[in-house]
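Of the protein chains in this complex, all but one are displayed in their positions.
Going by the order they are written in, the chains are A and B; count residues from 1 in each one.
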Amino acid sequence: MSIRSSFWPLFGVFMIAAIAAPLTISSVFWMDFLTLTLFLAVLGQGWNILGGYGGQFSFGHAVFFGTGAYLQVILQAKLGFNPWAAIPFAIFGGIVIGAFTGFLSFRYGLRGSYFALITLAFAEAFRVLATSAEAITDGGQGIYITLNQDPSRALATLQFGAGNGYYFCAVVMTVMSLLVAYWIENSRFGAQLIAIREDEDAAEAIGVNAFKVKMQAICLSGAITAFGGVFYAQKFLLMDPNIAYGPVKSVEMLVMPIIGGMGTIFGPLVGSFFLHSLGEVSKEAAHALVGDRPGLDLIVYGIALVLILALLPNGLVGLMRKLLRREASRA
Amino acid sequence: MTDKTKFQLDRRQLVAGTAAVAATTALGMPHIARAADAIKIGLIHPVTGFLQFSGSQCRFGAQLAIDEINKNGGIKSMGGAMLEAVLGDAQSKAEIGAQEVTKMQEAGVAAIVGAYSSGISTATTQEAAKHGIPHVVDVGVSDKIVSRGLTNTFRFGPGFGVIAKQGVKSLIELNKAAGNPVKTVAIVHENSTPFGTGIAKLMTNGLKDAGFEIIETLGHPSPNRDFSNIVLKLKAANADLVIPSNYYNEYVLLARTMQRQRVSPKAIYSVLGGAASQYKFLKEFPEAAQYIMDCNHWFNPKNPKALEVRQATRDGGKFFNYEVFLAYTAMMFVADAMERAGSADRAKITEALASSTWDGHIMPYGPTKIENGQNTGARPLNTQIIGKEIEVIAPAEYATAKAAFPRPA
Partner (left out) sequence: MYDPSIIAASIINGLMTGSVYSLVALGLTLIYGVLHIINFAHGSLLMLCMYGVWFLYAQAGIDPYLALPLVAAGAYCLGYGLQRSVIGKTSHGRDEIILLVTLGVSIIIENIALFVFTANERVVQVPYDIDGIDLGITFLVIPQIAAFVASLAITAALWLFIARTDIGKAIRAVAKERQGARLVGVNVEHIFAVSFGIGTACLGAAACLLAPTFPISPQIGYIFVLIAFTVVVLGGMGSFVGALIGGLIIGVTESLGGLFFGESLGKLGISLIFILILLFRPTGLFGQRT
């Protein structure tokens, strides 16, 4: 099955499941679980564009998430923006930061581990700046969007309270991110990006402008990740330097696509579902065994990461493809 | 403290393995009869993370109140219905606290008490508002909490506006009585949650108006593990008075670093000092703690019931500090409202809270009156650590000792 022909059926399955979920699930907890899983899949897709397709592993991807989220919150809380009006600025912020960090890193030829480390440093630098720039970000206290309690203004304030509004937003965002990944796999830009991932010097030798393509990739990645930040801001109505630029989001964003399958369209989605289900099961197990103790779910994430890297470098999607191929060749 | 995990099983059964389910339902069996009558109260506190000490103290205080109510026959206007705590851990993070509220909603709580810190409480009250759950903030002093127009949010204790005013007023009186030895002030405050920065600003304005000179304002993050630079700057500033406002661990570290570096101002006058009126601090570092003053939450030392609760706390192996009696009082406040509402309906409880004039509490407050969720009768007291005791030195009607100001050499 070629890539083109396998995408649309899978996409169809996803859409059916996505529409069926709110109709069949009545538990607020599980709808919330799905919403968060989709949201994180979007962030993972953002990472995937630069890391999976581009081969540039970023350890500080939160720098894009945090910028998008902060802009979304600050424009509303401090300048009275309408949330819809703030979104383009937030996304643009992601692009600008992408361009800034990308320019510095790629211009000075940072690759591989050095690139990973400098993204880490950028995220940490932004975290410190966000903590110190109290006039803009309210510093370490965090900055809040006023809660809208009027259901008739839900769409206007982009706040959906306790209903399924956020779920639908998450579905829309996931669809958009899947389509972007599909476009990458079927475009010339994507082909060039993958060529750079495989062997940057060889790609340059055949005429690919590696710097330009990588810049485009990091900006696109930044835009999508910042868009994820917008969702977070509207759902949780609060942002602080640790949520925005801390290591938690950075790690989550890279673990999902790696486990799901780097450089694949559905990798981040599969990874997110797998990890979060696993995480939820471990949380229950922990709760039953020792009560109120965080950490077991993240241990599982770490183990999954190491195992996948060691045994299944193409992630779960890669595994599924292998199994399908084996089925097909047996038939 | 009984762990009420069984009440969260309804949705968790979907996920937990059958072994876990069997084990926990077996545990749950004998309680099913009581479960039908019990009113669930959500308790969300940072019981892990850098606020772990204070969060755990708050949880203890709230549970002390619940146990006392249940022992005395539960909510009588509802036929003796018992109270059940549903425990949540905010992990010292605002966003996790908000997630715990969702869990409380699933568990069907009638009300929430929490979440110690201003930052976490801002997030939890907001989330609770989405579901219409009445939420009493036990400690969180930021005035932003009660000025967002959220009708579900209540606070029985004072906010930092009131506390700063009392802090300035008492300082002026103390200073005058001692012949005005203090002219210059250095403020040290935490800036990772709304509490520290907020109170520092209020104190700065209040003190400037009163003619004091603020020569240094030093912010630091929470948690913070090294105060060498701050203490160096305090040494350089050589202010007459140092005013710290921060959480427990940082306060202790600051005080000990000052002791180590021989930085000895005429007085350390804390306003919401994290350890300044804490028995734990006094016990562990009696030298560093001597003569430290605080303007903070305190119980009414002349109220016999307060002394009873203090004894019960000590019997439970805990220190009787502000987290305990504020959470205890917040829980009692909710229970009184439920008594008057005669129902576990959230809207009715909210209404009863808003119209409360409850006076059966152990705090040194004026008459209870709720405006925008805030009890306008609430106020702090001034304390000082003298010898082995934490004495109340102001206002006069509650004083148990005379202030030693400035510090003896």
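Operating definition for what follows: contacts are C-beta pairs under 8 Å (C-beta built on N, C-alpha and C of every residue); 3 or more make two chains touch, one makes a residue touch a chain.
No experiment lies behind these values; they were computed from the predicted model shown.
K.L.:
Which one touches the absent chain: A:13, A:79, A:202 or A:309?
P.N.:
Candidates A:13, A:79, A:202 or A:309; residue touching the omitted chain: A:309.
K.L.:
Which listed residue (A:121, A:156 or A:323) would be found touching the missing chain in the intact complex?
P.N.:
Spelled out, the listed residue whose C-beta touches the missing chain is A:121.
K.L.:
So which of A:49, A:158 or A:286 would be touching the chain we can't see?
P.N.:
Missing-chain contact among the listed residues: A:286.
K.L.:
Using the touch definition up top, pick the residue from B:42, B:61, B:158 or B:219 that touches the left-out chain.
P.N.:
B:219
K.L.:
Touching the absent chain: which residues on chain A qualify?
P.N.:
Contacting residues on chain A, toward the hidden partner: 57, 59, 104-105, 108, 110, 112-114, 116-118, 120-122, 124-125, 128-129, 131-132, 139-140, 247, 251, 254-255, 258, 286, 293-296, 298-299, 301-303, 305-306, 309-310, 313.
K.L.:
For chain B, which positions touch the chain that isn't shown here?
P.N.:
Residues of chain B in touch with the missing chain: 48-50, 52-53, 91-92, 191, 218-221, 223-226, 228-230, 232-233, 235-236, 249, 256, 259-262.
Convention: only the chains that are shown with their structure count from here on.
K.L.:
Whole-Å distance, chain A centre to chain B centre, using C-alpha means?
P.N.:
Between these chains, centre-to-centre, one finds 37 Å.
K.L.:
Please name which positions on chain B make contact with chain A in the complex.
P.N.:
Where chain B meets chain A, its residues are 3, 5, 11-12, 14-17, 20, 23-24, 47-48, 87, 89, 91, 93-95, 98, 102-103, 105-106, 118-119, 122-123, 126, 129-131, 148, 150, 191-194, 197, 221-222.
K.L.:
Write out the stretch or stretches of chain A touching chain B in their complex.
P.N.:
27-30, 32, 131, 134, 139-142, 144, 146-147, 149, 161-162, 236-238, 240, 242-243, 280-281, 284-285, 287-289, 291-294
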